[in-house]
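Notes follow once the structure below has been shown.
Only a single protein chain was left out; the remaining protein chains are all shown in position.
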Amino acid sequence: MARYLKRVSKKIGLDPGTMVHIGKKDAMAIQIRLFDYDAGHYEERPVTTFDDLKPYKDKPTVTWLNVDGLHDVETIAKIGEIFGIDPLVLEDIVNTAQRPKMEDFGDYLFIVFKMIYSWGDKGDIVSEQVSLVLGTNFVLSFQEEPNRDVFETIRQRIREGKGRIRKFKSDYLVFALMDSVVDHYYLVLEKLGDKIEEVESKILTDPNTMIPRQTHELKRDIISLRRQIWPLRELLFELSHSESPLIEKTSEPYFRDIYDHAIQVLDTVESFRDILNGLQDVYLSSVSTRLNEVMKILTMFSTIFIPLTFIVGVYGMNFKVMPELEWRWGYYVLWGVMIIITVGMVTYFKRKKWF
Amino acid sequence: MARYLKRVSKKIGLDPGTMVHIGKKDAMAIQIRLFDYDAGHYEERPVTTFDDLKPYKDKPTVTWLNVDGLHDVETIAKIGEIFGIDPLVLEDIVNTAQRPKMEDFGDYLFIVFKMIYSWGDKGDIVSEQVSLVLGTNFVLSFQEEPNRDVFETIRQRIREGKGRIRKFKSDYLVFALMDSVVDHYYLVLEKLGDKIEEVESKILTDPNTMIPRQTHELKRDIISLRRQIWPLRELLFELSHSESPLIEKTSEPYFRDIYDHAIQVLDTVESFRDILNGLQDVYLSSVSTRLNEVMKILTMFSTIFIPLTFIVGVYGMNFKVMPELEWRWGYYVLWGVMIIITVGMVTYFKRKKWF
Amino acid sequence: MARYLKRVSKKIGLDPGTMVHIGKKDAMAIQIRLFDYDAGHYEERPVTTFDDLKPYKDKPTVTWLNVDGLHDVETIAKIGEIFGIDPLVLEDIVNTAQRPKMEDFGDYLFIVFKMIYSWGDKGDIVSEQVSLVLGTNFVLSFQEEPNRDVFETIRQRIREGKGRIRKFKSDYLVFALMDSVVDHYYLVLEKLGDKIEEVESKILTDPNTMIPRQTHELKRDIISLRRQIWPLRELLFELSHSESPLIEKTSEPYFRDIYDHAIQVLDTVESFRDILNGLQDVYLSSVSTRLNEVMKILTMFSTIFIPLTFIVGVYGMNFKVMPELEWRWGYYVLWGVMIIITVGMVTYFKRKKWF
Amino acid sequence: MARYLKRVSKKIGLDPGTMVHIGKKDAMAIQIRLFDYDAGHYEERPVTTFDDLKPYKDKPTVTWLNVDGLHDVETIAKIGEIFGIDPLVLEDIVNTAQRPKMEDFGDYLFIVFKMIYSWGDKGDIVSEQVSLVLGTNFVLSFQEEPNRDVFETIRQRIREGKGRIRKFKSDYLVFALMDSVVDHYYLVLEKLGDKIEEVESKILTDPNTMIPRQTHELKRDIISLRRQIWPLRELLFELSHSESPLIEKTSEPYFRDIYDHAIQVLDTVESFRDILNGLQDVYLSSVSTRLNEVMKILTMFSTIFIPLTFIVGVYGMNFKVMPELEWRWGYYVLWGVMIIITVGMVTYFKRKKWF
Partner (left out) sequence: MARYLKRVSKKIGLDPGTMVHIGKKDAMAIQIRLFDYDAGHYEERPVTTFDDLKPYKDKPTVTWLNVDGLHDVETIAKIGEIFGIDPLVLEDIVNTAQRPKMEDFGDYLFIVFKMIYSWGDKGDIVSEQVSLVLGTNFVLSFQEEPNRDVFETIRQRIREGKGRIRKFKSDYLVFALMDSVVDHYYLVLEKLGDKIEEVESKILTDPNTMIPRQTHELKRDIISLRRQIWPLRELLFELSHSESPLIEKTSEPYFRDIYDHAIQVLDTVESFRDILNGLQDVYLSSVSTRLNEVMKILTMFSTIFIPLTFIVGVYGMNFKVMPELEWRWGYYVLWGVMIIITVGMVTYFKRKKWF
């Protein structure tokens, strides 16, 4: 959490519109890949110079410029210039501390949101900012890192010309990209769900001191997921009810579909939150119950042996005059008394249902 | 929970509109049953070939095609084609991970929601997806499994021509089907209510370590029920306020009625939630109170016998010079002292209201 | 809770509109009482045959038909027929598991809600369904049981012609009936409030194991009250903002008044809920505090006497060579040491503020 | 709480519009004070007969009739008659169990709300009902008791002609009266805030058994304050957005100002609620922590001395054959062993960070 805030505080005092890259700096160069297609034709190539990009802006085919890496501010400024993007938008693209939102600039839509995936062995949840610019004939997509690629299946579909993607316009491409990201939310939730079930079964079988910690960490994950999915849901609502001519009537059912998915994701997150809150209660209850049992054992042992120990202590005294000590059967009588006391105690605890 | 997410993640990367069956795969073949009726006439038969289905689409009588089993994607695609259903709808029908929703496609309405019943000896809550397509003269219904049939009473009513069903149009059939499903929610709630009362009475009479677990499981059931009923409520609200010409004015009170039922179900679910939350507090309180009592017993025994044991220890010492040991009445005086201490202690605990 | 659900599940599979009495079956016959009045005239009589009821429907005087008992479905069907009431409404009247609601049928309004009173020595909260039908010149009222009569004061006012009731139209009678029911909510809340204060003062003076149970039962009462009052509040809002010509402009302030009362009742219920939630915390806190005190006593006794007992044990050993035992003042020195230890311990606990 | 409900239940069964005084009965007679002023002139006198009140109704100067005491129902009825007030309003004025509300009767506005002050040494929160009737040229104000006078500063301002009050119309007087009441809410909150801070600092320094009780009482105060301030806030919202010609455009900023104050009061009440909820957690945590420490002391003492006591017990046995007892250095060796055990235990607890 604090890390994220630090990223923001870097910009304090700067003039708005100043492009400052806020985020991880990759050693790798920016990678830019161009796709240009319509139902019949298809072109794919890496972009190295910007001289030949200009004509793509107004070409009637769909052009997709896929930019991986945001640290090279100048390159992004140049792309912005070619496609006529407002400097305020470019500033938002390189600042990866954006809240998911959509802005309608008339001849293009700007959409920014988070891609989420679980990473590494421990399944830590990592999020990365994705920005999309949807123009009439082009889509610009910006990601932070090139190596985690959720868009590969879409590229495949474009290459192979299967499905609807080559027959539709640029808005369908935006849908496909967002859909692919939202689908990955399910994977993250799946992993989270597995972790919750693991903690759940541990609480019920073998509760240990790590559980409050694990539950707390899962809760933090849920809190941070909610913070990213709520605004995404709003964004998708706006998008699926958009008046913008860039979103064609025929594409609306698709956007409504991702909106439904976002709600489902949110539902699941809320359910997870409820379950986690419940788990903490279960843990506390079972710790209390165990304490109770431990104390019962201690109390049983103590209350049985403490009086007995007192009694044997009495006959360990060295008084000159202690008639019982002289009795012939004294020792045996005492054993009898002690057995009666023990049996009485055990009966008492049995009736109290202590074991 | 996690199981459900896994079902979804199967589709990641596929082109939307691709029909993929997500759900349980039945060994049994799909079962299709056709009903065709109006006030005067009635026909019922299983459907094996699709050649003779075509005319039913536009016949002025009400046609109900009842499909059990979703794994045979091709059959469903064929039915969709005959009745002119959009591929996006067919995709939703076979994907059983839908959130309850209603979509108006102009000449037909698509409704998808969950049927819930309690299953097996332990009364586990099972849910199954039901999809309905309401056209002017036909209703298509799709279920996952054929063996749990809540629609049998409706078939009976059609066969016998009793009640309103044969006199009304297809929208009334949709109402009857949904009503029958929602009525089954009451049965599930009834069982849940019984289980809650059982846990409740156990907490108050014989609290044991299984209770936190049981309460937690009931809570999970409630959480998952809420997730399915909230969107159903919205769906029914939309339906009962629908502008669609497919829902006739005379049917509106009926839909309003199921809407009322859904609210009542939701009210009950919320009440159950509140009660369960309260139960956990009651459990914790009674565990704490019991611990308190156990500790009182331990403390009473300890504080009475510990000083006495010390005293008899003193006179068990082997010092050469211990004048008390020589006294004639030493032993009896000591007993007196010990009795006084005991009485004092007991009085003290009585005044503290410990027993 | 479960009982109420069982009542509903009786109807599963039936055709809507089928009148099925769901509720308690009284041995007594239905009692029907007719009032007919305007400012100048007044008639009251029991109804035994239905032949002479017909003309009352359109008479310009106000006619009030007060029906006690719902199990005789045919009688109610006949009354419905005479006054032109829709079968769906009659079905709702005899099914006492309705959610409070209002429905506008153009020439009459149908209102159904719950009467609540506390019953028996233990003040259990009992609810009974009341249905009202408001026509231009008539009011039909239906109750489950005749013996708990909250409407008697209204009958008196009609008989004596005091107050406004005889000068106003049928809508004012509906207001008077509803007002009388809502006023009884205050009585129930008063009793509930007394019970809460009782539990409250017990927690603070003499907390015992019955308190979690009692608090839980009060909470359940509150939960079930809320479920009945929330929809009543909505109903009254609709009624006081109704566009129906059956509610005259001059009556609106009266309905607004009951609406205000319903809000006040709801406010009180919510306050009770908050107080009860707080009580559970107070109980847990005071149990914990008491445990703390018990443990302090145990710890004080143990930590003082355990070392002393060890010391006297040492000098109870039978080693051949134990020089201290031979000393002249050994025994007295030991007492000195033990007194010093005790004083030290007590001082320590005093500084820790343990007593 | 229950007291308030009892006041209401007195009216059950009465015809609405019947004036019944519900509230405290003062031995003192009603006190009525008349103010009549405009920018240039000013008149103040007690009112004893009602004969000369009539002309004030339509006089273009502002007339303020300040009535203290509500138990003399007839006097209030007479005033109502003179100024043309609806009997329903008069009924509400004398019934001091109203929910704060505003009603627009065309040529006058009726406003009823609560005055709150803390009373007595213990600072109990007392509330009193204030009713205002705002006509074109007059303001009627009704209070329950004359001795707690928050309006004195306003009277002074009228007498001295300072500030705006004499230059404005009757709506400004209503504003001044309400403003004065709402300002007193701050005083109550200030006292509550002090009490909360007191409890807060006690919990952190010297938690005792009175704290759950005090926290609970503060919570009840907060709950009852919320119940009175929420509707006041709504009332002030309506008033500051009123369409009534009685509220002049120039007065709107003033009403908006009190509305802002009411929100601020509500914000503070909500904050207090959150803090109090937090306090209960802090109390429970610190009780648990203390218990933990007490148990650590007990456990340390017990685990160190219990084995030692066992060992000395062994050598207190009287077996004929116990070789160790005969050893020359047996006694000293044993002391060595016991010291080693003790050091070992202490090291163990140190490593566990128990002290």
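In this document, chain identifiers A, B, C and D correspond to the written order of the chains, with residue numbering beginning at 1 in each.
One rule holds for everything that comes next: a contact is a pair of C-beta atoms (placed from the backbone, for glycine too) under 8 Å apart; a residue touches a chain by one contact, two chains touch by 3 or more.
The model shown is predicted, which means the values in this text are computed figures rather than measured ones.
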Absent-chain contact - pick from A:73, A:263 or A:306: A:306
Residue of D:84, D:253 or D:336 touching the missing chain in the full complex: D:253
Options D:235, D:291 or D:334, residue touching the unrepresented chain: D:291
Residues in subunit A touching the chain absent from view: 1-2, 5-6, 8-9, 11-13, 15-18, 88, 99, 101, 206, 209, 211-213, 215-216, 219-220, 223-224, 227, 280, 283-284, 287-288, 290-291, 294-295, 297-298, 301-302, 305-306, 308-309, 312-313, 315-318, 322, 324-331, 334
Subunit D, residues in touch with the chain not shown (by the definition above): 153, 157, 162-165, 179-180, 183-184, 186-187, 189-190, 193-194, 196-197, 200, 204, 253-254, 257, 260, 263-264, 267-268, 271-272, 274-275, 278-279, 281-282, 284-286, 288-289, 291-292, 295-296, 298-299, 302-303, 306-307, 309-310, 313-314, 316-322, 353
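FYI, only the chains that are shown with their structure count from here on.
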Equivalent interface positions on subunit C and subunit D, same or different at half: different
Turn needed to bring subunit B onto subunit D - CA fit, degrees, nearest 5: 145
Inter-chain centre distance, subunit A versus subunit B - centres from mean C-alpha coordinates, in Å: 26
Residue list for subunit A, restricted to those that touch at least two other chains: 316
Chain contact topology (line, ring, star, complete or other): line
Pairs of chains, among all present, that meet the touch criterion: A-B, B-C, C-D
